[in-house]
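Note that one protein chain is taken out, while the other chains of the complex remain in position.
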Amino acid sequence: MPDSTSDSTSDSMPHSTSDSTSDRLRVRKTYKLYIAGAFPRSESGRSYPVRSATGELLAHAAQASRKDLRDAVLAARKAFASWSSTTAYNRGQVLYRVAEMLDGRRDQFVGEVSDAEGVSTKAAATQVDHAIDRWVYYAGWADKYAQVAGGTNPVAGPYFNFSLPEPTGVVGVLAPQDSSLLGLVSVLAPVVTTGNTAVVVTSEDRPLPAASLAEVLATSDLPGGVVNLLTGVTAELSPWLAGHRDVNAIDLTGVPNADRKALQIAAADNVKRVYAPGPVDWSADPGTSRLSAFVETKTVWHPIGV
Amino acid sequence: MEHAALHDITRDDSSLRRFLHGLPGVDQVGAEGRAAGLATRSIKTTAKAWAIDMAIRMVDLTTLEGADTPGKVRSLCAKAARPDPSDATVPAVAAVCVYPDLVETAVHALRGTPVGVASVATAFPSGRASLETKLHDVRDAVGAGATEIDMVIDRGAFLAGRYLQVFDEIVATKAACGDAHLKVILETGELATLDNVRRASWLALLAGGDFIKTSTGKVTPAATPPVALVMLEAVRDFAAATIGYGATATIGPGAAATIGPGRDLAGEIRGVKLAGGIRTSKEAVRYLVMVNEVAGDAWLDPRRFRFGASSLLNDLLLQRHKLATGNYDGPDYVTVD
Partner (left out) sequence: MADKLFEYAPAPESRDIARLRPSYQIFVNGGFRDGSGEAIKTINPADEEPLAEVAEAGPSDVDDAVTAARGAFRPWSALPGRERGKYLFRIARAIQERGRELAVLESLDNGKPIREARDVDIPLAAAHFFYYAGWADKLGYAGFGPSPRPIGVAGQIIPWNFPLLMAAWKIAPALACGNTVVLKPAETTPLTALVLAEIIAEAGLPPGVVNILAGGPAIGQAIVEHGDIDKIAFTGSTEVGKIIRRTLAGTSTRLSLELGGKAANIVFDDAPLDQAVEGIVNGIFFNQGQVCCAGSRLLVQESVADELVAALQRRLATLRVGDPLDKNTDVGAINSAAQLARIRELTEAGVQEGATRWSPPCELPERGYWFVPTVFTGVSQAHRIAREEIFGPVLSVLTFRTPDEAVEKANNTPYGLSAGIWTDKGSRILSMASRLRAGVVWANTFNRFDPASPFGGFKESGFGREGGRHGLEAYLDA
């Protein structure tokens, strides 16, 4: 942790980072970005203070720059070929492994969510449990979505014709600002379930659960680069993400309505798919809309004859 | 299925193309599955000891670097003749493989040993030179005493469908080799499909190559199990197709089934050399299993199967030591040459 925070430690620190009741001094974590499977600081050298809902300083998070974003897109593109051609069964196994890892660190996340969102431990625990189950939910979709969204088309002629969903490519995700973990998982998991790779800009004011989630992802057999998490200022990064021509789709969930139009205009430059939902209840059944938002339907014709 | 005598097949480009494209297709998924299945064989104890010694005898100990010097080649030759200075029971390798200008050094260093001298030639590794330059390269190496020539085919011509040109170049190179054995490098990593590997294998065998060889070692992927599988099938089928080769022979996989494990051999037995990327004993033993089960034990012979490698030899020595003593060995106990 940078020196500048040393004066704000001690008994006022919230529980996830506070010193324990013993005299022992806790070893604190440096929160970093997650790009290409590694944990770099921002290339810009910047960080920004992250405060709890009650205004206490929690940590300094890395403040990603447009160059970090560029690196993250490169990493996501590089990871796409392999991740999208991994069997759906294996992708499901990996996502389930994420759930296992997250469940093992449940208490840590309860603390972080409680600090970040200013909710009770009980309410935070409910959110973490939902987040774990959400990974399980999407793990199950990995080898089923094509069975639901694809199928054969009985064309009038001697042709076998079928359609199947394929991943769109690199998806830029502007994560929800309010729900620091459950919201993040709810927007991230469906993107990678179908074989896309993701560049996520996390909640600006509540980025710490996301930074910790990166550690879970890094230990869950998820190949480096499939998910890249950037903490920082959403309004600073989102235009670069929306305008990046090697990003195939963008999710504007974490962007206020007022800012969405400009991003949609920028996204038109390479005909990005834009997903811009209204308000979301993160605890509700997620359905399949976030899966279908980031796939392309491919139809294949083949003659039938001896 | 195409059956035709050799002179008919190679009469012109279109008849050669018809023959090569008439070969049975290779289903990639099936071939990969077969290769992976063979890799699950578990080779232990006495079988492993036999396989390791056989693999050592099949190594073409290779150095093909721009930085090669006579000193480097001399030390490599010493290693080839006596891979383990502390253990005289370790057999010598098959050959040393060097660039043409270092053949003379190798020949001198290996005098009195059973180790052959192989040289890459024909504008290795790209093959992008005039035929005259390539043949000159070959004559240089043979003149300096090389007993084996590793040529590269013109992959550009092959991929463009100019099969007869590739054929003629191999024939001309074979002629320039004199008594030296000719290994034809297909550079399978550039041929891209297993169908092409099968066609190029047959092309090289028809043109008189004594060996078909996977790779230069300068292109990735180099030797892979599915490629080795298809090439072993080619030499197996070629031997079957050339039974009674001469006036009445037909060429083609039509006769393919008549030889194999447990059968009497006839026909022309050509060799296979895998080169590039084979670094561990485990891989080498797996390839010997493949030789055994796909081509048959007639090919379990350094005259018919080779590994082009450098670091493989040391791993074979380490594993040999492990089998002998029961303890794992470390790289400090084998020589670095």
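All chains are identified by letter, namely A and B, in their written order; residue positions are counted from 1 within each chain.
Note that in this section a residue touches a chain if its C-beta (ideal position, glycine included) is under 8 Å from a C-beta of that chain, and two chains touch if they have at least 3 such contacts.
Keep in mind that this is a model prediction, so the values were computed, not measured.
Only one of the listed residues, A:Phe80, A:Tyr96 or A:Phe294, touches the absent chain: A:Tyr96. Among the residues A:Val27, A:Val271 or A:Val306, only A:Val306 touches the chain that is left out of the figure. The chain that is not drawn here is touched, among residues B:Leu288, B:Leu317 or B:Val334, by B:Leu288.
Across A:Val136, A:Leu164, A:Ala218 or A:Ala276, the residue that sits in touch with the chain not pictured is A:Val136.
Considering the complete assembly, chain A touches the hidden chain via residues 88-89, 92-93, 96, 133, 136-137, 139-144, 147-148, 160, 288, 302-306. The set of chain B residues touching the chain not shown comprises 1, 24-27, 29-31, 33-34, 37, 40-48, 50-51, 54, 233, 253-254, 256-263, 288-289, 292-293, 297, 300.
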